[in-house]
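A single protein chain has been omitted; all remaining protein chains appear in their positions.
Note that the chains take the letters A and B in the order they are written out, and that residue 1 is the start of every chain.
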Amino acid sequence: MLSYFLNRVLAMILSLAVASVVIFCLIEVIPGDPASFMLGLNATDEAVANLRAELGLDGGLLTRYLAWVGGMVQGEFGLSYTYRVPVADLIQDRLAVSLPLAIYALILSTALAIPVGVLATAKRGAWPDLGVMAAAQIGIAIPNFWFAMLLVLLFAIKLQWVSAGGFAGWDSFGAGLASLTLPAFALALPQAAILARVLRSALLETLEQDYIRTARAKGLSRRRTLWRHALRNAGIPVMTILGLQFSFLLAGAIIIENVFFLPGLGRLIFQGITQRDLIVVESVTMLLVFAVILVTFLVDLAYAALDPRLRR
Amino acid sequence: MTVQRSLIIGGAISLFFLALATLSLLWVPHEVTSLAIANRLQGPSATYLLGTDQFGRDILSLLMVGAQTSIAVAVAAIGIGAGVGVPLGLLAATQHGRFGDELIMRGNDLIFAFPALVIAILITATYGPSAFNAILAIGIFNIPVFARVTRAGALPIWTLDYILAARVAGKSKLRISLEHILPNILNLIIVQATIQFSLGILAEAALSYVGLGAQPPTPSWGRMLAEAQTMIYTHPMLAILPGACIMALVLGLNLAGDGLRDQLDPRLERTLK
Partner (left out) sequence: MTASPRLELENLTITHEGGALVSDLSLKLAAHRITALVGESGSGKSMTALAIMGLLPPGCSAHGSVLLNGTDSLLGLSDRKMCQLRGRKIGMIFQEPMTALNPVMQIGAQVAETLMVHRITLNRRAAMAQARAILDRVGLAQIALDRYPHELSGGQRQRVAIATAIAAAPDILIADEATTALDVTTQQGILALLKTLVAADGMALLLITHDLAVVASMADEVAVMNQGRIIEKGDAKRLLSNPRDPYTKALLSAARPAPKEPQPVSGETLLSVEGVSRIYPPKRLGLRKSEPFVAVRDANLTLKRGECLGIVGGSGCGKSTLARAILGLEAAQAGKIVLDGTQVHPKMPLENRRHLSIVFQDPYGSFNPRWWVGRVIAEPLDLQNVTSDEVTSRVATALEQVGLSPQDAQKYPHQFSGGQRQRIAIARALITRPDIVVLDEAVSALDVSVRARVLDLLKSLQKELQLSYIFITHDLTVVAHMADHIAVMEHGVIVEQGPAHQILSAPKHPYTENLLNTAPRLAAAPQKRTVS
């Protein structure tokens, strides 16, 4: 068990290290001089030189890389060129919107998918099953930002139940949560349909296994076999999808922020791109990749909790 | 042989959009690059079958050329993904349990850690947004998918006796991969390609929606949605039509993929007998 855990930690650190090198190379090395890129074509040589000094570009590649990584480990991401404030502060503000949104959506999606998936399996071939299958097809096919627009059209414009966008802030928890609810549903519903379908097919496959027949031969009813024996075994493929969905939800959150005018990481990074603020872009992408790698690590741990064969 | 119903329906939808896109190469009802503010925001009419947008462009023509953009980007991305991923997967399977396999699979995991969007952001941040960069971003993300499917399909075949028989005949791993492994996993790869096709359409739409895809004046479904967003209170149809096209095409491709999988699955064929 300990060896498995250490192994996964090592793999996570290695992934982070390689990812940071890739990002560093893509942004700071391959395109040429970041300072002249950031300032554009009309910049004076003097301005470029000043920026180079400010960004510490005069040092060697390795020194710059180590300084960047070292800073991130201590929570220092450098100074945003356009905003003139520490990037860490910017990220902190924006993370307070994006992270709760992704987690909110993940919880919603899981909470909807598990009962629905089990129901579809139990009523195989009947209308709840067909409904889940159809919903899953649509869930996969629908672009979530467009689904978000449709929700805005229906709930904000036609029915006027909620406001069309903006973020109320966390001063009042309820208000903050309320302004994230429609975006979270827009993200979660299609994913829930997909997850329910994955759970259904994993359960059906599990129900074909020999040990299910053994359980039935012991006298367990269909229902009890499903809950006691099939669900936990089907949990393994479902965990994989759940892990993938988190990175999907995170990316989805970044895009959907545009529909709802939420001041999250997505808006920050797109502003960074338009304003050529490489420091912001670099830090936020690293943060996103870190989140995905962390979730992969957690999924690996969950595997071991579910499946004793992995604990060695 | 009975053809799966989902394959027929999905294939018909996909072919419809493919035909629209091909037609748009030769002919569109109205030029999409010319702006005619005088004709802006018209309802459907005999001249403009689906009306015009806020710049006076014909929506039907925009949708047709948009289909062409989406399909071209997705197909090119599959080309990159399959072209690199399938050989990598075959190679990994021959190296199973050894360093080469480990290296390829770890590399895959790493690309998976960058969502397609993040790759696109990185590329566009340094090279500027364009359709080509969108293809590159989506294509890179397709590589590990194809590599995994190929490897996962190839590994069980490598344990079968007919592979051992081929090795007793003195055949190299490369030749066995091409003669025995690839033809037997082609089904899996084709089905995966239809899935990646539909995901590519979605990714292209998302990228052009946030301005990282095809640049003006090339029309694309995603950018039509972005432009429609400010008009949503007054002209919701501008937002509904391109989204519906995306969903219909993706749905069609997924149905075709599911149908194709069932059609090609030899296990299913056996149970039918």
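Just so we're on the same page, a contact is a pair of C-beta atoms (placed from the backbone, for glycine too) under 8 Å apart; a residue touches a chain by one contact, two chains touch by 3 or more.
Here the structure is a predicted model, which means the values were calculated and not measured.
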Identified contact with the non-displayed chain, of B:N39, B:S130, B:N184 or B:T218: B:N184
Missing-chain contacts mapped onto subunit B: 97, 160-162, 164-171, 180, 183-184, 266
Touch list for subunit A against the chain that is not drawn: 3-4, 6-7, 10, 209-211, 213-222, 224, 228-229, 232-233, 306-309, 312
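Methods note: only the chains that are shown with their structure count from here on.
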Distance from subunit B to subunit A - Cα centre to Cα centre, in angstrom: 21
Of all residues in subunit A, those that touch subunit B in their complex: 14-15, 18-19, 22-23, 26-27, 30-31, 37, 137-138, 140-143, 145-146, 149-150, 152-153, 157, 244, 247-248, 250-251, 254-255, 258-259, 266, 269-270, 272-273, 278, 281, 285, 288-289, 292-293, 296
Parts of subunit B lying in touch with subunit A, wherever the complex brings them together: 106, 109-110, 112-118, 121-127, 198, 202, 205-206, 209-212, 222, 225-226, 229, 232-233, 236, 239-240, 242-243, 246-248, 250-251, 254-255
